[in-house]
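All protein chains of the complex are present and in place, except for one that has been dropped.
Here is chain A:
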Amino acid sequence: MRIRHALGAALLALGLAAGPAAADSSPSPGASDGSGGAPTQAGTSFRTATEIRQGQQATASGSTGDYLYWSFPADTGQRPTVKASVKLPQSHGSETWQLDVYDGLRRRQSCQYGASTRTAEPGTSSVELACVMRTVRGWSEPWANDPLPGTYYVRLTVVDLGAGDLGQPVNAEVRVDSKDIGGAAAVDGSLGKPLVPGIAVTSASQDDGSRHAVLSSFGSKDGWSSGWWSDRWVWTVIGGVLAALAGVGGYALTRGSGRPRNL
C-alpha cells in the first residue's frame, strides 16, 4: 500500500513537472525575440507584406490612403491580439481607420473584441485600433474558416476620408502579442503543413538548394508546434492517478483497519 502511495505521488509529480517543461519545448514561431531589428516599413499588398514577429513593435511611415500590410506567424493555442496606432497629420478632416486581419488563405478573420474601426475627428492626433482574434486551432474542417496555424496578414488603412486628406504623411505602429489559451483549445488532428502561402513552392525550392523570393518565409518544418502536446495530458494523467488512489481508498474502507481479526 505504501509503495502504491509513493508511486502515485511520484507519477503526479512527474506529470506536473513534465507539463510546463514539455510545453516550453515546442517553441512557437511567434516567440518574442525583443524589438531588435523591428521593421520600419510596411508592404503595400499581400504579396509584399512586411514580416514581423510577435512581440515586435513594427513601425512604418506612409501616406493617408496607403494600404499598409504586415504578416506574422501564429501557432496552435495562441490567441493573437493585433494593436495598431496611427499618428495623424496636424490638420485633417474626419477619417475612419480600419484594421483587418486575414489568414494564410487571405480569408478575413473576425475580431472577438477590440475596436478595429475607429473614426478620428478633426484635431485628434492619433487613432488606436485593436483586434483580438479567435484562438488558433490545430485542425478544423475544410468548410470552416477557423484560424489555423500559419501566416496572418494585417491590413491597416483609412476606409473613409475627405478628398483633401489623401496623400498626407502618417506614421503607423503595429504590434502583435498573443495569449496562450492552452489545452482548452486543443483539438484532435493537425494540418500537414501550416497555412503559409507558397509553402508548396518554398519546400520544393529548398530541396534543390536554390533560393527564390517567397510569399511568406515563416518556417515550413521548423518552429511550429507539433500539435501533440497539450495540458490535457496532465489533467488526464492526474485524473487517472487520483482515480487509482480513490480506488485504493475505497478498497481500504471495505477492509476496516488492517487484517480481519480472526484470520
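Of note:
Rule of thumb we're sticking to: a residue touches a chain if its C-beta (ideal position, glycine included) is under 8 Å from a C-beta of that chain, and two chains touch if they have at least 3 such contacts; residues count from 1.
The definition used in the following text is that contacts and distances are computed from a predicted model.
Between the names "ATP-binding cassette domain-containing protein", "Phosphate transport system permease protein", "YIEGIA protein" or "VWA domain-containing protein", the one given in UniProt for the chain missing from this structure view is "VWA domain-containing protein".
For the chain left out of this panel, the touching residue among A:Q41, A:Q57 or A:T119 is A:Q41.
Residues of chain A in touch with the missing chain: 22, 24-27, 29, 41, 44-48, 51, 61-63, 65-67, 73, 102-108, 138-139, 142-143, 145, 157-161, 163-164, 166-169, 183-184, 186-193, 195, 197-206, 210-215, 217-223, 226-233, 235-236, 238-240, 242-255, 260, 263.
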